[in-house]
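Of the protein chains in this complex, one is absent; all others appear in place.
This part shows chain A:
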Amino acid sequence: MSARVLVGVKRVIDYAVKIRVKPDRTGVVTDGVKHSMNPFCEIAVEEAVKLKEKKLVKEVVAVSCGPQQVQETIRTALAMGADRGIHVEVSGKDYETLGPLQVSKILAALAKKEQADLIILGKQAIDDDCNQTGQMTAALLDWPQRSPEDGTFASEVNIEADKLKVVREIDGGLETIKINLPAVVTADLRLNTPRYATLPNIMKAKKKKIANVKPADLGVDVSSRLEVLKVDEPPQRQAGVKVETVHDLVGKLKEAGRI
């Protein structure tokens, strides 16, 4: 198979970090905070590399949009088995306002330029939880798109004669779907368990190429149509009250004017 897969990877604040809102309430604190690859993107990379190991695709290209630091994320994808990387340079104010619409335009342009047959993305990013990029990219390219729904297990992704075959667990058993290539697939949590990057692969990844591209080169305008007005912490959880009997519960609810 001569298929080429494009995998989008996003650099996000590490899932284990306690997020803090900036004092000026324009966003969250990112300086000096640990960042890593979005967990859904790791699953996407793993799926792409598995397809390559099954010899169903020829080349896996990892793409990320952002400032210089995203190269670390691309390198992690390379260490997991991607063949080469593309770094779309977006920095400063543009990076702060970069959202699914601009990213999907970039991915669509790259897919055409690189003649990709398949795009695999994470279902959503853990920082904005948008769950939009996959769908928008498919729409811009007019390609079919499949995302395993929440709570279902896409147990297998395969390529058979120019079609993408996806096997999913559903309540009644297993569902097999075939969609035409080229297509966009978004990866959910239980699709696979991402591999560790082994030390020898990390060393080999240094020799793999990461190309630099600007959004303008792809004819994409990254200006945002959205403006963030303010960012606030969620309201503090109030302590609850325990009661002994149902009678007490009803009494308390009446007191609080709820019933």
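Throughout what follows, contacts are C-beta pairs under 8 Å (C-beta built on N, C-alpha and C of every residue); 3 or more make two chains touch, one makes a residue touch a chain; residues count from 1.
Everything that follows uses one rule, which is that contacts and distances are computed from a predicted model.
Candidate names were "Response regulatory domain-containing protein", "Centromere protein T", "Cytochrome c oxidase subunit 4" or "Medium-chain specific acyl-CoA dehydrogenase, mitochondrial", and the UniProt protein name of the unshown chain is "Medium-chain specific acyl-CoA dehydrogenase, mitochondrial". Looking at A:Asn38, A:Thr76 or A:Asn192, the residue that reaches the missing chain in the full complex is A:Thr76. Checked against the hidden chain, the listed residues A:Ala139, A:Leu174, A:Met203 or A:Leu253 yield one contact partner: A:Met203. In the full complex, chain A contacts the hidden chain through residues 72, 75-76, 79, 196-203, 206.
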